[in-house]
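On to chain A.
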Amino acid sequence: MPKVRVLTEYCKGCGLCITVCSVEALEVAEELTALAIHPPRPKADVRCTGCLGCALICPDAAIEIVEVEESCEPQVNRAAATR
Partner candidate 1 sequence: MSRKSTEPPPRAEGTVGSAAAKTVTAAGRGVPVAEAEAVPSSDLRPHRIPAGERLLMTGNEAAAEAAIRAGCRFYFGYPITPQNELTSYMAREMPAAGGTFLQAESELAAINMVYGVAAAGRRTMTSSSSPGISLKQEGISYLAGSELPAVIINVQRGGPGLGDIRAAQSDYFQATRGGGHGDYRTIVLAPASVQEMADFVMLAFHLADKYRNPVLVLADAQLGQMMEPMAFADLREEPLPPKDWALTGARGRPSRIVKSFYWLAGDLEAFNQHLAEKYARIQAAEVRYQALSCDDAQWVLVAYGASARVAKQVVVEARRRGERVGLFRPISLWPFPTQALRELAEQVQGFLVVEMSLGQMVEDVRLAVEGRAPVAFFGRTGGGIPTAEEVSRELRELRAAEGQEE
Partner candidate 2 sequence: MSPTYQRPQALKPVVTHYCGGCGHGVAHKLLAELIDEMGIRERTIALAPVGCAVLLYCYLDVDCSEAAHGRTPAVATGLKRARPDCVVISYQGDGDLAAIGTAEIIHAANRGENFTTIFVNNAVYGMTGGQMAPTTLEGQRTATTPSGRRSATEGPPLRVCELLSNFARVSYLARTTVTSPRAVRATRQAIRRGIEAQMEGRGFSLIEVLAPCPTYWRLSPAESFTFIDETMTKTFPLGVFRDYAGG
């Protein structure tokens, strides 16, 4: 199943991905990046549909979509959590 991976080092915080997401699966994270912005992160309780909308719209090529194995657990963006 598809999963959003945010490359927060490139993110400018424009918010277009959040606006464009077809299922409102992205939200603003609390963390501040080196560019002093709040990057997006996938919501814990909304499943990505793999529409690629966020990745397409991102002006900074800061979003990748990866395929992960199905699991019963709600999805968490591990990349954001470990930064």
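We adopt the following convention: a residue touches a chain if its C-beta (ideal position, glycine included) is under 8 Å from a C-beta of that chain, and two chains touch if they have at least 3 such contacts; residues count from 1.
On how the list was made: all candidates are chains of the complex that A comes from, given by their letters.
Predicted, not measured: the structure shown is a model, and the values here were computed from it.
Although all of 1 or 2 belong to the complex, chain A touches just one of them, candidate 2. For chain A in complex with candidate 2, the touching residues are 2-3, 7, 9-10, 12-16, 19-20, 35, 37, 50-53, 55-68.
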